[in-house]
Each structure stands twice: as C-alpha cells, then as structure tokens.
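My questions all concern the structure below.
Every protein chain but one is kept in place in this view of the complex.
Every chain is named by a letter (A, B and C) in the order it is written, and numbering of its residues begins at 1.
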Amino acid sequence: MKRVGVFVCHCGSNIAGTVDCAAVVAAARRIPAVAYAEDNKYTCSEVGQEQIRKAVQTHNLDRVVVAACSPRMHEATFRKTIASVGLNPYMLEIANLREQCSWVHSDRQAATAKAIDLVRLAVAKVLYNKPLFTSTLPVKKRAVVIGGGIAGIQAALDIAEAGHPVTLIERSQSIGGRMAQLDKTFPTLDCSSCILMPRMVDVGAHPMIDLMTYSEVEEVDGFIGNFRVKVRQRAKSVDHSKCTGCGECTEKCPTQVPAEFEAGLGERKAIYTDFPQAVPNKPVIDRDHCRYFLDGKCGICRKVCQADAIDYTQTDRQVEIEAGAIVVATGFDLFDPAKYGEYGGGRYPDVITGLQFERLISASGPTNGEIRRPSDGRVPETIAFIKCVGSRDEAHGVPYCSRVCCMYTAKQAMLVKEHAKDSKVYIFYIDVRAAGKGYEEFYQRAQTDAGATYVRGRVAKIFPRGEKLVLWAEDTLIGKQLELEVDLVVLATGIVAREGAVEFAQKMGISYDGHRFYSEAHPKLRPVDTNVDGIFLAGACQGPKDIPDTVAQASAAAVKVCSIFSKEELETNAMVATVDENICAGCFHCRAVCPSGAIDSKILHAWVAGQDVTRRVATVNSGVCQGCGSCAAACPSGAMNVGGFSNEQILGEVEAL
Amino acid sequence: MNKSKRDWEPRLVGFLCNWCSYAGADLAGTSRMQYPPNMRVIRVPCSSRVRPEFILRALQKGADGVLVAGCHPGDCHYTTGNYYTRRRFQVIKRLLTFLGVDPRRVMASWISAAEGGKYQQVVTEFVETIRELGPCDFRPTNGQIFVPAADERTDLGVVS
Amino acid sequence: MTELWRIKKCDLPAWLNIWREEYELWGARPEGPVMRYGPVADATELVLQVRTRDSAKNMFFPATETMFSFRHDEQGLELNQQLPELKARLLVGLPSCDLQALLVMDNVFGGGGHADPYYSGRRQYTVVVGVACEPGEFFFCQDFGFGPDTPTGADLFLWDDGSNWLAQAFSEAGARLLQAGDWEKVQATVPNRSGPGGWVSADSVARLRERFDDPRWERLGERCLGCGACAYVCPTCHCFDIDDMPHGLEGGERYRRWDTCAFAGFTAAAGHNPRPDQTGRIRQRVMHKLVYGDFRSDRSLCVGCGRCVAACPAGIDIRAIAREAVREKKEVKAGA
Partner (left out) sequence: MTTIQDELRETARTLLAEGQVDCVLGWAWEEELQRAVPCFVRAAEDAKRLIWDERCVVSLAPFLLHMKRQLSSVRTEPSRTAIVVKGCDARGVVRILRDQQLERDEVLIIGVVCQGVGDPDNRPAKCRECQYHVPPVYDLLLGEEPKETQTPSSPLLERVREIEGWDVADRASYWREHFSRCLRCYACRQVCPACNCVECIFDSERTRWTYKRTTAEENMIFHAIRAFHVAGRCVECGECERACPMGIPLMEINKKVASDIKELFSVPDAGVDLREEPPLVRYETGDLDHFV
C-alpha cells in the first residue's frame, strides 16, 4: 500500500502570505493515498528537514511530496533528506507553491485552491515514482585542449600542473595564436612575446603535455569521462626527432609565399616556422607551395640539412586519443575589411587592419618594427585610426561590441610616438570603452602623452588623392563635417567567430549562438561549461574578450577538468531512459531523435516453439543519456520510458486534473 | 458535470520544459508578476517529451486549454529537442482542429528562462481566450445507450 | 391453417407509431454508410428485412458499460451500482437468426440463477418483433435448424405475405401489441421457407472436434490478423473484460467492455500467454462457435447470420472452414 507524506511549507510568509497552508494540509489529508500531512514554517531548514525525517520513520512513509518553492531550488536538498532515512532519493515530488502560486496570485481563496490542486498533482505523480539509481563510469584521466593560443596554452599548463596528461592540438605550425602576432599588450604595454614565450616554452617542455601541431580534430564522440577524439596529423615532411632547428633549410629555400602569420604584409618560405620564437622551433613544409611537391624539381632543403631530417615521404596520420574532458580554445578571426567598400579595405594598400599595424610595429615583423606605408615604404606623417569597423554594426551582421578594439587602438596610438614620434595621430570613434583594470587611465595617457586626437564621428568615405588618402568624416561634438588627408589608415576590425566554427561545433556536439560563437551552458552561472558535459570553453571562441579574461576563463576551464579527474569514477544521471525489451519492436525511431547518441541496439535471443529466434531491440547507455525524453515521445508503443518523468507519472498527473 | 458558463472558471494545463519555460515561470514568480491562477503546470524535461496522448487525456480529463511551452529553437538544453516538438505539435494541432477541437484550445509557445514577462503574458492571454471560448465539450460522455442509474430501482427478476 | 393477424405493409408504420408513447421504438435504420439497429423517432425511418452490419447485441450488452462507481474519502468507501435506467423498448425487425441469437444471449446472461443485472434489466423491458428475412449473401442459418420464417424468440413475428404482413403473437406482450392498429384476423398458412445452408453439418462439427492439432489451423493463423471485427459484429459473442477508470484521486468507476479471443492480450495473464499467436486464437473462435457451443444448453453458438464473413478484412470464412474440415487432408483448398 503506497503511503505518501505531504509537507506544506509556509516559507516564512512567502507562501503563507497568500496561501492558507492549513487548508492545503487538510485537503491533502483527504486524499486516500496520503498517510501523513503537516505544514511547517521553513521546510528547507534543518528543523523542517528533521520533521520530514521523523515523519517518514514514524509513519513509515514510502514516498514524499514537499509543497514549497520551485523544484529547481531545493529538489536536491530534499532528495538528500529522504535518502538520509533510507528512502530512495527519487521517491520525491515537489509542488511549486511559491514561484508559481503564492507569489503570482493575490486572491487568497483562488491561490489556496490552486495550491491544493498542485499538491494533488504532485501526489498523483509521486504514486508512480519508482526508485532510481545512478551508475558509475570510469574516467579517462587525460584532457584534450583544442587550439594553441594563449587560452589553450594556459588551460593545458594548469591541467598539466595539476598532474594530469594533456594533448594540446594546434592547427598551424606553432602554438602562440593571435597573441604571438601582437607587439605590445594593453594596458601595461608589456611586450607580447616577452610574456607569452616563456609559457610557450613551458608547454613545449612540459612532460605531461603532448603537443600536436599542424594537426586538426576530425571527429569527436563518446561522452564525459570517455571521449574519443580522432585527430589528423598532417605530414610535416620534416622529421622533428632529427631536426635541430638550425634554420639552414628555411634560409636556402627559394620559394617565397605570403605568410599567414604576417597578416599578408610579409613573406615566408615554403619550409618555414611561423615566427622566430616558434614552439616547436622546427619547420614544416607547405606542400601546396613547395616546388618539390609541385613539379618535383627542387629538394634544396634536403641537400642542406646536416641532420638529414627532411623526409618528403611522410604521410598524414590519423591518431585517436581517449580523453575524459575537452577544452575548446579555437580563438577568433577578424572582420574582413573588404566588406566596407567605402573604406577601400583590401583595395588601397595603405588602408590596413589593426593586426597588420601590429605586425608593422613588431620587431620581428616584415618592417622590423618601423611604421612604413605598405605602398611606398615611406614613414607616414599622419595616421588615422578608425574604430568599430565591423563591430556594433547591425547592417554587417555584427551588432555586438568586440570589447578590445578601443584599448588596442589607444595602445597603437601610443606606440606611434615610439616608432614615428613626428607622426600626427587621429582616432575616429563612436564611444570609448575602457572598463578593465587600469584601462581608463591607459586611455587618458593615449590622449595626453601620445597626443592622439580623438574625433567623435564615423568616417564616411576614404579615397586616394595623389600620394595621400582623403577621409570624409564628421565631428559630431562640434557638428562639422571634415576632410582629412592622411598617409596611413588603420581599421580596428571587430572580432568574429572562426571560419568553419559551425561545422566544428556540430563535430563536437556543442551549440553555438547566432554569431557562430560557441554557447556557454549558462551566461552567468556556467560561463565555461557547454551543454555537453565534459566539454568546456576558453577564450574568444566563446565571444570577444581580451587577454586577461581569456586567461581567467582558461584557468576556470582547467579547474572544471581537474574536478572531473579528481574522482575515480563519474556518477551518471539517474533520470535516464529505459527500454522495455518485451515491447520494443526495433524500429529505432528513438535512436533517430536522441541528441546525445545514447541509444544502441542488441540482439535478443528467445526460445520460441522449440527454436532460437533472434530479435533486435534498442539499448540505452545510461552514462550518455541526459533524460530529455524525446525518445519516449517518439516511441509509438511506449517501450521507451524516462525515469522521473515516466509515461505513468505524467499520465498520473494529467489524471488528477 | 456540465458547467453553465457563468460560474465556470477555465482550467488550463501547461506542459513546461524544465530548462526554459519552467525557469521562465519561476522568474515570473521571483519578479512577482501577477497572472490568473487557472494554469496547472506539469513539468517535463523537454518540450519534446510531450506526447499527443498527454494532450488528449488532459482535454478529456477536464482541461479547457493545453499549452506546450519550450525553449526557443536553437536554445534547447538537449540541442535538438524543440525541433521535434515544433514538427510534432504542428501535426497534432492541425489534426485536432480537423477532428473538431477548436484550434485556440491547444497552443505552443517558446518561452526562455529569461522571459518571465512573456510567460505572464502567454498565461493571461490564454485564460482570456479560453474564457471567451467556453468549456471544452470533450467531457467523458457515457457511451451507454442508457443514461445510468435512475434514482429508484426496481428489483430485477430473472428472465425465464 | 392457423389463426393469424394481417395488416397491409403500408399501414405497419402507423401501427408502430401508436405505441410510441409507451415504448421507445428501435429497429434497423441507416447510420452513416451502414445499417444498424438503433432508436428511431418515427416508425417510417425503420427499414425492414435488411441485414445490419452489426447485431442488436449492443442494445442489451453494450460495448462499454459502467458497472459501479466508487468513492473513497474520510468517511470510508462508498460504492453505488450503476444499473441501467429501465425504459420500455419496442425492437422491430429482428430476423430469425438474431432472434435465435437473443435466446443464446439470454442463456449466457440470464439463465441459471445468476442473472446479469445489467443485461437482464434491458432485456426484460424490451418487446421484440421478429420479421421474416430475405436471404442474402453469406447466410447459412438452415445449418442450425431454422429458416428465414422461424418465429422462435420473438414476442410477435411478422411473415411476409406479398403486400401484407401476417402476424402471430407468442407472448402476452406481443398479443397486447395487436390490440391497437387495424389488424384483421385471418386464417392463413404460415410460410416456412428453408434457409440457405449446406456448410456446417454434424459431420463437420465432429471432424473439427477431432482435428484440434490439424496443421491447417496454422494456415488460418497466417491469414487472421487478430482484429476483433468478426467478434464485435457477431450477435452471440459475449466475452468482456473489466477495467477501472479513476475520477481524480478519490474514486472512479468500474466498467466492462467487449473483448475477443482474437486479440493478443485476451489470454495474457501475469506475463504468460497460453495462446501466443493467431493460430490458437482463430481456432478458439471457430471451435467455440461451432464445436464447444454454449455448454449451458449444448446448442451451437453460431446462428449463421454471416456477419463475420462480411466483416473479415482477410476474407476468412467460417463456413468454408467447416466445409474444409470434412474434406480429406490431401487436397488443401486455398480458402481454408
């Protein structure tokens, strides 16, 4: 005989203020299945929970209804309460009398009637509750970090430092990412490589970190604790175990191609390292441009290599890595300036992006740190910086602010003083956003020390006139239009999601937002989790952010990974789908709708009429199943059910309407 | 139990998805947004958990209107759940309308965890629509050829 | 020559309408695309001498019937039986096979000191007027010892006499009907046509009884899809299941509804089903109808109305099965 206990909470006056709790208790007692009902001031308090524990024991209740606040608040609390007195934690249902009754209705009589109905619904449902159990899954204590920028580097180091093996996967020749392309960083004007290189070296040398550069993730499946990551290690054509990194081959290589690292302003050889301080500091051969691979003539690098490390016969290798957790740190792309036809981005050589300017002022850059016009190499006398190019611009599909352009433009303005102190600097802006620590002070210094002239207004058009570039703009503060002749224009292009971000998200099974940035599980409370347990986000792939926030997120993701690895086994979700094998017809509509690939099949043998008959039925992997119930709705015969929200429970609730 | 329209209060059922719409309803609560008390909420893990059997049983058991609420497509906690709801619900609604259930009695709505205001508005409007429509004539009529149990009953002899 | 009453066919509706205050008029009339027995407001709507798609069984043993409702609250358990409201009914137009079927059902539900209150109530207050039948497709009533003119089971039976009806009462309720309306007494011979038949013989019943394990049942099992059409249109199928319908958490009602041995779950009990597939089920139907019959009166449960033959989506025909049973094993006909 099922014996239900009902505990109606006053929640101080939150519930009792509008709902007549005594009447609810009286109504509950009238329900035949309710063996005991009482109300108390604060059910979630220690006193309240003790009353539940005592009642369960004295009235030997086998299932409990707590009529209080939202289950999303204290369902877990009360599950522990009843578990502590021997009940299965899932023999509990919560009636939401606060958020969905007392707080939203003022008429006491109507609110009480509704509260009674909600208790009846909860009792009707709890009568069909079944004990549910979690199971455990082994954890593969290896992490995979995808993306070798500062985010990936930081996450990899933190996890490795916590004693867990990491595989860091980077698509290009070297780790370092966007930060390696920068000269200085705001607001401290630290030299970017000075603070980045040591971390890169640590990664390269760390015994717990396997570095896989020039490699791409092809496929990810499995689930938290048991991911299988398939990685394609592209052929480097250089045997890094023999190579000493002397650079002879790069020196002698006859082929010059535009270097991605130099953002189009510089060149590199066919056999190359991205930049001098690259990690690993051993080159790879770009087979799309290497003459040996195009027409088989060359082979100079092999001739000059004393270590005999060049190996043209290398082929791509597919590696499968087992991992317990994954950190996605794939970074960002910049807005394509060519989309602003009126600025001539990509057409006029002297209209460059902020990143290209960064390469110009970088000592290891194409101009060894001198600010020179890409067109004729002259030092520009007047430079115009234009902010919010491809940010805060609904028309170009980028309505958001990219957060970092105001600060790096101020920084670049100050660096003009160092590299070309006579040059005049104009900065066209809409608003200046300097909210970080020390940012506002940095912005003030850009105006005073660097003498940058901030003009509030958008630039309407840029066109060449002789050697110069003419800017048509307006100064909204003095309400005047102005025409300005400058020698160099730097566009502060906004941050957009990586090209191919959607395909990658689908490969990982994580969701993405309207701007193709990866979606965090909860904007405020779970910023580094994704909707797939065990996969975390770090850096600009989740949205535009500066280096301090990126590093903070990377460390946060690392802690999440370490908390998974701190347990020998993982507890699985208890409210998962279950199959009634007698009824399952093996049509597998369930598998078609399962979002987490938790449904597999098996062959059932039955002894029928003296013969062994086989039948294929569905099976559920309780580790992967998230309990969404799509399968239970897609299964016509009701063979597929979900613990906690079973067909019987919901039908029971509807029955008590 | 037919109810004359005057003293009849619409009884509504809402299947709310746990991650978005139920959270949106809670937010309406924490923000103390007032709305009529006619809605009985049944929590489901995802809007894709709702089967047509639940909707039809609710109508049969006295509900005058049924709401199925879930996350906006693309926001689903389970990634694809509400895509299936979207397809299934359209087929169910058109089928029920074809079979004679007033389309305004069955509705779906995407309500995110941040849209407490929208939940309040959806419930308020739904109650008004159903109040205007009147009780659902889907009551369990008794299929017997005879109306059951007259008050007085003769003693039944044995048929020869 | 016996003493009979005669009325012109065109005056029959007027006569029936006279009785409308006292009785509720029932009979065959179109319902959607099919003919069914049901209440009529005016006798002119009635269609006589037509084979309805399903039988009159529904009037006495409805497809769904609440037996009693119960309520359990703090005062304890309250039970109240939902007996049918008793209204006098005049059922006009039953052919001989349906009359015989009523006798079978009376035996099942009414006889032997354990009268079924639900069935008996309705049956007792219904006066049945039989009408001679125009034999049609799939009939085989003669195999069971009666023809289209056999009046047994009716309160009043009408024979077809060209443009007139000849009537004879077999109960005082039937006789009382004749007191109104312009009936005239005549001396006439009661027609006694022999009905269609020649399918089910005593020999076929005996052979069927022996051939319980004949493999040909499996051939039938492959063709029977396990629906309930044959049983639910059959005037003598009387199996039912009992189930509960809750009213909220405090009470509910217990109802009974038709069931049939053709259904898979019919014999499912505690996870085991002695008839795992259709072979056993179709065999049970045929055997119960023709061979086991009604153990209370050892008469066949079949009345040869042919409704099941018309209704079967798979074209299974109980007549062919009976005829097939007497054929030797060697030439297996397709129909069986």
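By our rule, a residue touches a chain if its C-beta (ideal position, glycine included) is under 8 Å from a C-beta of that chain, and two chains touch if they have at least 3 such contacts.
Remember, predicted model here, so these are calculated numbers, not experimental data.
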**Item:** Among shown chains, those touching the left-out chain
**Value:** A, B, C
**Asked** Out of C:14, C:50, C:63 or C:287, which touches the unshown chain?
**Response** C:63
**Item:** Candidates B:13, B:33, B:66 or B:101 - the one touching the absent chain
**Value:** B:101
**Message:** For chain C, which positions touch the chain that isn't shown here?
**Reply:** 31-34, 36, 53-54, 63-64, 218-219, 221-223, 225-229, 231-233, 241, 243, 245, 255, 257-258, 260, 263-265, 268, 276-279, 309-311, 313-317, 319-320, 323, 334-335
**Message:** Even though one chain is hidden, which residues of chain A still touch it in the full complex?
**Reply:** 582-589, 592-593, 608-609, 611-613, 616, 634, 636-639, 647-648, 651
**Item:** chain B residues that touch the omitted chain in the full complex
**Value:** 52-53, 56-57, 60, 73-74, 80, 83-84, 86-103, 108-110, 137-143
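The rule is simple: only the chains that are shown with their structure count from here on.
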**Asked** If you average the C-alpha positions per chain, which one ends up nearest the average over all of them?
**Response** B
**Request:** Report the inter-chain centroid distance for chain A and chain B in whole angstrom, where each centroid is the mean of the CA atoms.
**Result:** 37
**Request:** Using mean C-alpha positions as chain centres, tell me how far chain B is from chain C in Å, no decimals.
**Result:** 42
**Prompt:** Quick one: in the complex, what on chain A touches chain B?
**Reply:** 70-72, 96, 98-101, 103-107, 110-111, 113-114, 117-118, 121, 509, 511, 514, 531, 575, 593, 595-596, 626-630, 632-634, 642, 644-645, 647, 650-651, 653-655, 657
**Prompt:** Which of the residues in chain A end up touching chain C in this complex?
**Reply:** 29-33, 120, 123-124, 608, 655-657
**Residues on chain C engaged by chain A in the complex (per definition of touch)** = 72-74, 246, 248-250, 276
